[in-house]
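Now for chain A:
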Amino acid sequence: MIRTLDLLIRREAAIERRTLGWLASMGLLGVLGVIVLGLGFSPEPSGDVKSALSVAGLWLVFLFAGSVGMSRTFAQERESGALDGVMLLPIDPALLYLAKVMTGMVSLLLALAGMAAAAHIFMHLEVALVFGRLLPLFALAALGYVAAGTVIAAMTSSLRGRDALLAIALFPIVVPLFVLATSASRDVLLGTSLEAVWEELIMLAAFDALYLALGMLSFGKVLEA
Partner candidate 1 sequence: MISMIQASMMALGLLFSPGELGPSERDAELPHQPLSAQEIPATDPSLERKYSDKFEQRVREESAKAGESIDTLYYGMVAVLVGVFGIAVHALIAARRQDQALARLASPQGAK
Partner candidate 2 sequence: MARSSTFARVYFPLTLLVGAAGLGLTLCVLYHALIVLDPHMPDGSFAIFAPPETPQANPMKLYDSYRIFFVHLPCALTTALMSMVMAAAGVLYLISRHRRWDALLMAAVEVGAVTCLLTMVTGYIWGDFAWGKGWTWEPRLTSTLILWLSFIALMMIRGAVEDERKKRMFSAVYGLATVPLYPLVSRSIEMFGRMSHPESLESLLRVNEISELSAVAKPALILFFLFFLMVRYWQLRLAGNIRELR
């Protein structure tokens, strides 16, 4: 089982390398987001406003770039028929789902790191400095987001107007994650230690487990439909 999972992850990573689906779209969106934010706030904000702004910006990019990335990888697999090929193999779809979630999460975190660097360079926001402290939070939020998003993207990838539909369908579902993550990350940026937001982290992990369980149960059913 571990071997199958490993193979599937490597397959996902290969798709990622070849198409640069997640990374390209997310990186570009991230940089664009930073530029728009920078243009909008031409008298540069300072102090708490600045940290609040950078958190808002990061999460905004996280949200939109994530959904675009998920939609793109699925669309490519659907169009090339690669997904049908994998479905023919005697593999538990839950494993395929796990592989997709893991690679998606790593790509999302990489894109976020790039975006934080861009914000640091262009907008003089000190996101990059606290990125290490925010990482556990981002990782948990990304896990839940990708766990829910992969199922929804599998649904919407075969439909008309899939990108818009994915964003519309995904946003209400993952709100619990964002509510917890934004408040916790604001606290962290304003100087609280990670231990102070321990409760939020636990709750995030609980939501992640819930989404993962739901996803593992329903992914195969969605794909075969």
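One rule holds in what follows: a contact is a pair of C-beta atoms (placed from the backbone, for glycine too) under 8 Å apart; a residue touches a chain by one contact, two chains touch by 3 or more; residues count from 1.
Inclusion criterion for the candidates: all candidates are chains of the complex that A comes from, given by their letters.
Values in this document were obtained by computation on a predicted structure and should not be read as measured data.
Here chain A is displayed by itself, and among the listed chains 1 or 2 from the same complex, it touches 2. Looking at the complex, you find that chain A touches candidate 2 at residues 148, 151-152, 155-156, 158-161, 165, 168-169, 171-173, 175-176, 179, 207, 210-211, 214, 217-218, 221-222, 225.
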